[in-house]
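Okay, handing you the structure first.
Every protein chain of the complex appears in place save one, which is left out.
Per-chain numbering from 1; labels A, B and C assigned in written order.
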Amino acid sequence: MKENKEIIPLDFEKPLIALSKQISELEQKTRTLQNGNKKLVEDLKLQYSKVKSEIYKELSPLDKVKIARHPQRPYTLDYVEKISPVWYELHGDRTGKDDQSIIGGLIEIDGQTVMVIGTQKGRNLKENQKRNFGMPSPEGYRKALRLFHHAEKFNLPIITFIDTPGAYPGLEAEAKNQSQAIALNLRELSGLTVPVISIITGEGGSGGALAIGVANRILMLENSVYSVISPEGCAAILWRTKDKTQEAANALKITAKDLYELGITDEVIPESEGGAHYNPDETSRNILNAIRNHLEELLKLTPEEVKKDRQDKIRNLGVFSTN
Amino acid sequence: MKENKEIIPLDFEKPLIALSKQISELEQKTRTLQNGNKKLVEDLKLQYSKVKSEIYKELSPLDKVKIARHPQRPYTLDYVEKISPVWYELHGDRTGKDDQSIIGGLIEIDGQTVMVIGTQKGRNLKENQKRNFGMPSPEGYRKALRLFHHAEKFNLPIITFIDTPGAYPGLEAEAKNQSQAIALNLRELSGLTVPVISIITGEGGSGGALAIGVANRILMLENSVYSVISPEGCAAILWRTKDKTQEAANALKITAKDLYELGITDEVIPESEGGAHYNPDETSRNILNAIRNHLEELLKLTPEEVKKDRQDKIRNLGVFSTN
Amino acid sequence: MALKDFFKNRQLKRAAKLHQKQGSATAGNISELKAKSAIDDALLCSLWTKCQGCNELLYTSELKKNLSVCKKCNFHHRLTAHERIEQLIDYGTFVEINDDVLPSDPLNFTDLKSYKERLKDAQQLSGVSEAIITGIGNINNQLVSIGAMEFQFIGGSMGSVVGERITRLAEYSTEKKLPLIIISSSGGARMHEGILSLMQMAKTASALKRLHEEKLLYISILTEPTFGGVTASFAMLGDLIIAEPEARIGFAGRRVIEETIRQKLPKDFQTAEYLMENGQIDMVIQRQTLKQIVSDLIRLHTQNIKKKRFSNNGSDKTIFEKILARL
Partner (left out) sequence: MALKDFFKNRQLKRAAKLHQKQGSATAGNISELKAKSAIDDALLCSLWTKCQGCNELLYTSELKKNLSVCKKCNFHHRLTAHERIEQLIDYGTFVEINDDVLPSDPLNFTDLKSYKERLKDAQQLSGVSEAIITGIGNINNQLVSIGAMEFQFIGGSMGSVVGERITRLAEYSTEKKLPLIIISSSGGARMHEGILSLMQMAKTASALKRLHEEKLLYISILTEPTFGGVTASFAMLGDLIIAEPEARIGFAGRRVIEETIRQKLPKDFQTAEYLMENGQIDMVIQRQTLKQIVSDLIRLHTQNIKKKRFSNNGSDKTIFEKILARL
């Protein structure tokens, strides 16, 4: 019954914690007591597995939101470390700030140089002050834009890792034209001739996520979410109470599975059981495999075909009727 | 002996002021007195003309610096008003500031739309706070860059008016990467396929001037100066005293005539006698004529030829030996 | 109702205004923005309109004649999409296109009311089929593509239809080499279409990329209010960006920001004038001069190109006639 003890459990994981504790206690006693108890332990373990798979099978959208926001969830730099032997981070928008809630740099996959751009959250308060809880400022988006153009110049495919509550809603961010920073990225990303693969690894927070997410392939980790507004925000506006967050989360269709069915997401990348934080290595391997497959396909296209592929994909998004 | 009374005289113009005063006084008396005095007035007027043309003919480089910096000298907006029936100012770098020490906008010359970009000084303290004494910040250069690209997109010839002590040497300017803002303008200006004509109208202050001065044609007003460093700064560094400003001004070769002889300037545009501030209309007409002539020539070239013309011009700047 | 009665009722109405109409519907910004609506007054008294800037009573007909700008305090009242078109496009030359692109309910979305109902209500309230009207028409005899957003339609929110109509308009502009004008007024993305509404940001921006590559002019006109996903996509991508005086424009809503940074924002924050000072827009233009200035700007941006490229290709008129013939 080995579970990584350092993982902080979520609400819906509480039954597992209780069971796990029970099993541990019984196991300790078993050493000194009779055989009958061994049978009980076996049964409990079976029960544990059953409960576990049921819990993780029936996660509600809001449960997924909780996993996506889990403080121990791997972030961009964790994945980068695991999927590439090299990492050269490139800094700054060249015009006044290095926004560390967005990082960018060079990695290597199968002898191919790849530009990685991703949002980055911190693990503690100090880190989060630096990373602004993964909420980018205009300067972060402009750093990303610089690196998009850099990648285009040097024929580097781009992979973006997205896990952000959204673009930072602050005074300074508005003063520096957050809107324009996002809008320009949308436009410029759509025009690149190098492949762009976006992976939603945690929270895909609205325009702040999309600003580095206009891609040939949009992949989502199994427990990630992607939404036009947070369920809390949606509930507060449409239901007029945050108590209806669950309803909003359901209605908005924000899970990887939902988005796959809506044709937004091209692939759902499996995570380790319980979420990526239980086994970052396994999840990273799955990510790397997905990248390899999509990259292989995209690199068969000419630059103009790559651009057209992305633009066609974007062009077809939306549902409406024409009589 | 009508002289615009509002013009503030410079040191070397003092003899003229004295003479002018003498003439006025005599003229007043003449009304009531004899004919003999009339002759004296005539003589004095002749004398005035002689002195005047001598003074203005033998202006030292430092005198020209003083005229170039004259507080009543016309600035970009004054010329714009006089040479074009329309003026639509375009604002901002789109990323956080509208630096008003650089202005830009659309004018029309002979049914042709032209992009004007220029430094702009203020006329009084309040205006100068807004205009920062014509010393641009990085945001000003980035506004200019945006307008360069705008002009390129819409096939608008560019005219730049330059009158600046230099790029602003301030903490904020360094923090926002003044160097990069200037450097990028130099690079991007050199690559445009629309004609660029630069006119030094007052002080051409080093890199801060050049950042909007990489052009197919560099024109200078008769009394304008253009230098790698201010004479005061040069004297302080090389002679270790500002007392040697005159020497520095001579040594640096900064006048329109000097630069014409060095092959930097393509044309020296005559000003009204005593300087552009004595007759802005006349000076503006001369500017407009010069623009028309150069524009006519440049518009005969194809876009690629325009670019090559500029790059070739820049390529050949510099004096060195090769054995 | 007589004028004196109106004055008597004024205080009552002010109080009533505090309990304004039911819920807004786009990502975050609208509820607060609706507070200024004056529909109650309009219903009470169609002859007179109370200025939302200075509270003065104005003859409705005179106000309209002045393009709904108060002559006393210069307040620019909100306009419908059709009024926008009327004010900018030469009389009789507007032809709507893609009005057959109509909303559906892809997520089967229901909050306190179903999205389907909301759509019906919005159509009834606003008299238009979606939150934008698009088409072609002349501005002082210059043919343009034009889109005008309708704030009364679910807060001018952008869903699939707004995205699709703008995209088609931009594509049409690209194909026909026409200048593009879009007048924005929006609270942001339309939540009821979930991620699909978010994707309209990418779709419109991508269409504008192609327009940009063809070196065609796009003038974006921002009006009270323009926020969220609209500002952060097509509205901020104009070659030229013009705003109306005092229009509030931004990415995040004022209240969201105040909650985030836990401090009060300056009064002029996110106004057109604030954006101007912060280098984000080219001009703040009075509504009375808007048409002339837009017309001038189009001329200034096309006359050089015409000389070079279109000298023997026939005039705009011809293109216009061809297009009309085809429709």
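To be clear about the criterion, a contact is a pair of C-beta atoms (placed from the backbone, for glycine too) under 8 Å apart; a residue touches a chain by one contact, two chains touch by 3 or more.
Keep in mind that this is a model prediction, so the values were computed, not measured.
Note on the chain not shown: across the whole complex it touches A, B. Only one residue in the set B:L62, B:L184, B:I199 or B:V268 touches the chain that does not appear here, and it is B:L184. Remark: the omitted chain is touched by one listed residue; of A:L10, A:V65, A:L156 or A:V225 this is A:L156. For the options B:P15, B:G207, B:P270 or B:P303, the residue in contact with the chain missing from this view is B:G207. On the side of subunit B, the interface with the absent chain consists of residues 167-171, 173-180, 182-184, 186-191, 206-207, 210-211, 213-214, 226-229, 233-234, 237-240, 244, 247-248, 251-254, 259, 262, 264, 311, 314-315, 317-323, using the contact rule stated above.
Contact residues of subunit A toward the unshown chain are 86, 88-99, 106, 108, 111-113, 139, 143, 150, 153-156.
What we mean here is this: only the chains that are shown with their structure count from here on.
Here B-C and A-C are compared, and the pair linked by more C-beta contacts is A-C. Between the CA-based centres of subunit A and subunit B the separation comes to 56 Å, rounded to the whole angstrom. Rounded to whole angstrom, the centroid-to-centroid distance between subunit B and subunit C, based on C-alpha atoms, equals 43 Å.
Centroid to centroid, with C-alpha atoms defining each point, subunit A and subunit C lie 34 Å apart. In subunit C, the residues that touch at least two other chains are 212, 278-280. Among all residues of subunit A, those that touch two or more other chains are 175-177, 180.
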